[in-house]
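Worksheet: one structure, shown below.
Shown here: the complex without one of its protein chains, the others still in place.
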C-alpha cells in the first residue's frame, strides 16, 4: 500500500510492469497515475493526441501531462489557444479524421464555453451520422472543491452531462482506477467525460498496470462491504464515505461504500443489489443536491427497491448556492460529519 | 371560455381590461398572451427592452414579439447579431445599467452557446457583487417538441438550469399564466429563465389581465383536483395530463393534476400536500428522464412523504436518446397513453 | 443593398452579368467551356431539385425545406474547386454542394422529411453531415484540418499501422457558413485556431445578405471578407453569382491550403432569392425591389448568356430535360422513403448500447406491443 517505488516521470509503466514477474504494486499519487495512463495510451496508439490549455510545455496546471510533450512532440501534445469551445470542436474534427483526442479542460468551471460543442455536437454526431462517425474523444475535467481556490475552480458539473444522452461519464477515486479508467476512456469509441477529483490528486494508492486494460466495464466497485446501509459515492467523496464507514463501525454500524466509477451509465445492478441487502442508502456528492445525480439515484433506487427501503434514500451534497469562497468551503462540502448525520437520519426511520 | 373577443395585435390589454366593468375574459392563443404581456410590460416600464434574433422587424419566428418594434422602436426592440452568448452577455450589461432586458432565444436547442453566460455570470452576479447588482433579466425560451421540427428545435433543457443556483425558472401552460408569469418574470429582480411551451402557442385560453400583476408567487396550481393519484406536470405536458385525467375518470379514477408553473424554486408545500392526500404520484415531462427534473421531484417527495406513498413516484418523460426526428416524435413524447400506463403501474403496487 | 458597405463591391468577378468575360488582376478563369457547361448543368439541376423539394414541402411531404435558390453559383463554383480528397463541411443550405459531391439527392430530403438528423456516411463523399447549430461545424473543420496536418507529420509512424490514412495526396478542408454564422463565437474561435496552426482550411462564407430577417449589416459593417486579416490570414470577396470567379478563387485558396500556406476566408457575395425556409415569409422584412435587383443578377442566367454563343438550343433543352428528370426522380424517391422503425431513436446513441439503454428499448417495445393486441 505504501510502497515507495514511484515511477519516474516519463517512465513507460506498461513494459516495466510487464518485465517484472509478479511486481509489487507501486504506490503513486492519483495525478501521477493519470499521467502514466496518458503516457501509456499515447505510446500504445499514435492516434492518441492531447490538447488543452498549458498541457504542453507546462505539463498542465496540475502537472498531469508533465513530460508528455517532450516525449511525444508538439504535434501530439498541443498547447491550444484559450478557447474551450475550440478545444472540443477541434477534437471532434480530429476524431472525424480518425484520431483519439484527449482534451483537458483546465478547471471544472471553464467547461461551460464548450457546453454547446459537447451537448449538441460531440454527444450526437455518432447518431447524426447514422453510426458512421465515432467520437472517440475523452474530455478530462479536474473537478470538485476542497483546494482553497478562487471562483470557478471547485465545481462539480457532472449532472449536466449525466442528463445528456450520448455521453459516458467516468470518475476514478483511486490511483489504480485513475489509470485504468483513463485507459478505458481513451480506448472507448464513445465520447467520455472524465472527471478527475482534483483534491485527491496527491493521494497515493497502489498502481498495478494491467497487460491490456480491460474494455469499459461501467461497473461500480464495492469499496467497502457492509450490511446495514449503503453509502453511494464517487470521485472525491469516496474517501469521505470510507472514513465515515470506519467511524460508523466504531458505533457498531456496518456501512457498505459503493464507488460508482461510471456516472453514465450507472451500474444499477450493483446499486440495487447492495440496497436490497442493506435496506438503506445515502448518496454523497459535492454537486448541488437539487436536480443533481443523487436525485436520479434516489428516484431510481426507490423505483427498484421500493419494498426493501427502510428509509428514503438520503442525499448529502452541495447546498443550493454557488460553490463558496475558500474560507467557507469546509462549511459547504459534504464531510464525514454530514455523512454520519445522514446515516443517523436513515436509521431514525 | 371560448369568447371570441381577441385583442388586436398592439392592443394594450391593461386599459382595455380596466375600462370594462367586469369584462368577460377574452380567449387568446398562448403566444398572443405572451405578446400582450411583453407589450404591457414595455408600456408600463421604459426600462424593459427586448433583444434577440429576429425579434424586431419579423416579430420573432413565432411572432410573439409581433408589432413591438413598430410600437416601441428599434432602440427598445433590438434585432441582435447571431450570437446567443452575446444576447445574454449584453443583457447582463444592460441590467447593470438599470435596464430590464428580455432576451429571446430562438429555440431551446440554441441556448447552449449562452450556457456559460447564464451559468457562470447571470446566475451569480447578484451574489458576486454582494447584492449590489440585480440581474433583472428574463430569458424567454420556446421549448419542447411536437411541432415536427428539425434537430435542435424540440428540446427541453430545463433540468440544466434547475440544477443551477441563482436562477428562477417559470413555465406557463395556459394563456392566463403566460401573461401573468411573464409579467412577473419581467418585474422580478432575479434572473428568470422563462420556458414557453411552443406546441401550445396556438392553444387558446381565457385571459383576464389583472390591474397590477401580483408579485412572483412560486406557487404551483392545482389544474384539476382529484383524490387517487397526483400527476405533476408543467408547460406542454399539463394539457396531456389533463386529458389523461379525463380518460382515467371514465375508469373511475380521480386524478389530481398539478401544474408546477415554477420549476425553480419548486412549490413543495403544494406537492407534498397533494401527494399526502393521494398517496401516489407521477411526474410527466418531455425532457430526458435520466437526471431530469422528475428525479428531483421523485427523490424529494419520497423524502417528505415516505410513509404516505403507496407506490414509488413514477416518471414519464423522454427516453435516454437525443430528441428524435419528426417522424418519430410521437413515439418519443409522453402522451396520454404513456401517462395512463404510468398511472396503472402506480396502482399495481 | 443591405450589407452596409459599398453596394457596388460584388468582389472578384470574371463573368459579367451580361455573360461577357472580364479580367481580374489576381485571378484567372480556370473553367473552360466544358467546365462552364458542367457547372451550368449542375446549377440547373440544383435549381430544379430545389423547386421540387419546395413543392414537396408545400404538399406536406417534408417537415421543412431550406431553399438555396440564388446561391447555385456560390455552391457549384466552390464545390467544383474541391478535389475528392478534400473534406467538405456544409452548414444546412448547401444542397447543391452535397448533390454535386455525389450525395444522392434524396438523402438531403430524408433529413427534411424528418426521418433522420443526418444519416449519410461522411466518408462516402468526404462530406460531413449538415450542421444546424450555426458555426459549430467551423471548429470541426479546423480540427479535421489539424488531423490532415498530423497525418503528414506522423505519416511514417501511422503508415506502419493498419487502416490508417497517410501517404495520400495532400488535401484541404472546405467549410461553409453564412453571414449570420460569422457572428458566432465558434466561427471566430475557428479563425483563431486556423491561423495559429496555419491549418489547411478554407472558410467559405455565403453572404446571402440575410440571416432569416436580420440583414448582413447587423453582423458586420465592413465586408465580411475583411474579418480574416484581423486574424492574420487572407480574406477575399468574390461575386457569389459568378460561378467562374467563385471556382477560381476557391481553387486558389484550396491550392494554397494543400501546400501548407494556411487558411483563407472567402466571402461569396450573393443573395437568398427565396425565403429563409418554407416557414419564413420574407415579404415581412425584405425591402421592395431587392429581389428584383438580384433577379437581374441570377447566377444561372448569367452562365446561360455566356454559353449562348457556343451551345445550341438543343443542348440547353437537354440540360433542362435532365434537370427535370432528376427532379421527378427525386419526387418519386422521396415519396418512397420508408419510415424509420419506431425505436430507431435508440440506435447509435452510443457505439455500444448500454445495458440500461437495452432495457429501456426492450420496455419501449413491450409497451408498444401492448397496443398491438
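Chains here go by letter, A, B and C, matching the order in which they are written, and residues are numbered from 1 within each.
Basically, contacts are C-beta pairs under 8 Å (C-beta built on N, C-alpha and C of every residue); 3 or more make two chains touch, one makes a residue touch a chain.
This is a predicted model, so every value here is computed, not measured.
From the set C:183, C:264 or C:286, the residue in touch with the chain omitted from the display is C:183, counting the whole complex. Residue-wise, the contact with the chain that is not shown comes from C:221, picked out of C:58, C:221, C:284 or C:365. Interface residues of subunit C facing the missing partner chain: 182-186, 188-189, 192, 195-196, 217-222, 226-232, 235. Not every partner is drawn; the one left out touches subunit B at residues 46-47, 49, 75-76, 78, 80-81, 83, 85-86, 88-99, 101, 113, 116-117, 120-121, 124-134, 165-166, 168, 188-190, 216, 218, 265-266, 268-269. Think of the hidden chain as still there; on subunit A it touches residues 53-54, 56-59, 61, 79-83, 85-86, 109-110, 112-113, 148-152, 319-322, 324-328, 331-332, 337-338, 341.
By definition in this document, only the chains that are shown with their structure count from here on.
Rounded to whole angstrom, the centroid-to-centroid distance between subunit A and subunit C, based on C-alpha atoms, equals 40 Å. Centre-to-centre, using mean CA coordinates, subunit A is 34 Å away from subunit B.
Touching of two or more other chains is recorded for residues 116-117, 133, 185-186, 349, 356-357 of subunit C.
Within subunit A, the positions touching two or more other chains are listed as 113, 116, 120, 124, 127-128, 165-166.
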